[in-house]
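One structure is given here, and the rest of the page talks about it.
Of the protein chains in this complex, all but one are displayed in their positions.
Chain nomenclature is as follows: A, B and C, assigned in order of appearance, with residue numbering initiated at 1 for each chain independently.
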Amino acid sequence: MNVTIESSGNLVIAYLIGEIDHHTATQVRDKIDSVIKFKKPGHLIIDFRNVTFMDSSGIGLVMGRYRLIKSISSASTLEIKNVTRQTKKIMELAGLGRIAIIKETNNDENE
Amino acid sequence: MNVTIESSGNLVIAYLIGEIDHHTATQVRDKIDSVIKFKKPGHLIIDFRNVTFMDSSGIGLVMGRYRLIKSISSASTLEIKNVTRQTKKIMELAGLGRIAIIKETNNDENE
Amino acid sequence: MKMNEFRLTVDSKSVNEAFARVVVSAFVSPLDPTLEEIADLKTAVSEAVTNCIVHAYKNTYGKIFISGSIDDNHIVKIVIRDKGCGISDIDKAMTPLFTTGEGDRAGLGFTVMESFCDKIKVRSKQDKGTTVTLSKKIEGKVKW
Partner (left out) sequence: MKMNEFRLTVDSKSVNEAFARVVVSAFVSPLDPTLEEIADLKTAVSEAVTNCIVHAYKNTYGKIFISGSIDDNHIVKIVIRDKGCGISDIDKAMTPLFTTGEGDRAGLGFTVMESFCDKIKVRSKQDKGTTVTLSKKIEGKVKW
């Protein structure tokens, strides 16, 4: 499986794993969405630390989850964490910074 | 390069590296042979610790070096060291044990 | 002059997105590419192959034809061809964020291909299919 999900209180964290493409994104999406719909989190973190490859399907995955949490509550926020060099290039191209707080790898881990 | 060679006194050690197939074996052979012809060793060790793949071209490589040292001096001996699981399977199929002393990985390293 | 080339045919199944990426990266590996060059090329190929599956053969199955060549200037050319629905307006299709896809398509496939390769050429004919040609020079790791 390409995702592990943790949740506590108002927060859901999705740790993506391996290669994120159209093939794997479908399964990842379904798994995250079922948790979001159940937990209705105010804050969603998507962690990219263990992503070894990502194409624009990964962008679609992030934007789709953003739309979903916003549709549940317009105050919800999205954070993208531990972005690696290759995934960062695609996120910049997509302008994901406009909808999410993006934190790169090796940035301060504890908050 | 797929081989590093050390020599001291009567001994030549060839450390094979990476994938040994017909493509790489040609270069490896030329490099080992030029050292053998120059040093005329009484004992040749071929070390397989860092071999990640080998097909029957590796067998040809070993047998050819065996013939070469024997043609220089019939008293010369060949030793095969740090054989991994996959390379061992092919060596057994080829009966390399008949011409060389074969030592597997994790066998006593110091002699 | 071509140093090496290949031709590959696969089914329009999403499992072959990863397969195509590995094939292309293995093909260029004799050029000793940097990690970034490999990642860029894999990403562009992944976009083009995904488009065949998601758009060209939407609701159906067909073959995807991938070919590659390396010339003596280390320019890698990868051609991804389908016999699917075709694209009526290529300029519009290549506009960032434009998508006819459902669900989570971001409309960024062509944008990624353009920015991760040196050159992209798209030819298409409605109901006949689409051919995407990606070119990228592989500088490779500097040898000291």
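Here is the rule we use: a contact is a pair of C-beta atoms (placed from the backbone, for glycine too) under 8 Å apart; a residue touches a chain by one contact, two chains touch by 3 or more.
All values reported here derive from a predicted model rather than from experimental measurement.
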**Asked** In the intact complex, which of the presented chains make contact with the chain not displayed?
**Response** B, C
**Request:** Among B:V3, B:A25 or B:I45, choose the residue that contacts the chain missing from this document, as touch is defined above.
**Result:** B:A25
**Asked** For chain C, which residues lie in contact with the unshown chain of the complex?
**Response** 4-11, 13, 15-16, 18-19, 22-23, 26-27, 29-30
**Complete:** Note that chain B touches the absent chain at residues 19, 21-23, 25-26, 29, 53-57, 59-61, 63-64, 85-86, 89-90, 93-94
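Please note the rule applied: only the chains that are shown with their structure count from here on.
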**Request:** Between the chains shown, work out who touches whom and classify the graph as line, ring, star, complete or other.
**Result:** other
**Asked** CA centre of chain B versus CA centre of chain C: separation in Å?
**Response** 42
**Complete:** The distance between the C-alpha centres of chain A and chain B, rounded to whole Å, is 51
**Prompt:** At which residue positions does chain C touch at least two other chains?
**Reply:** none
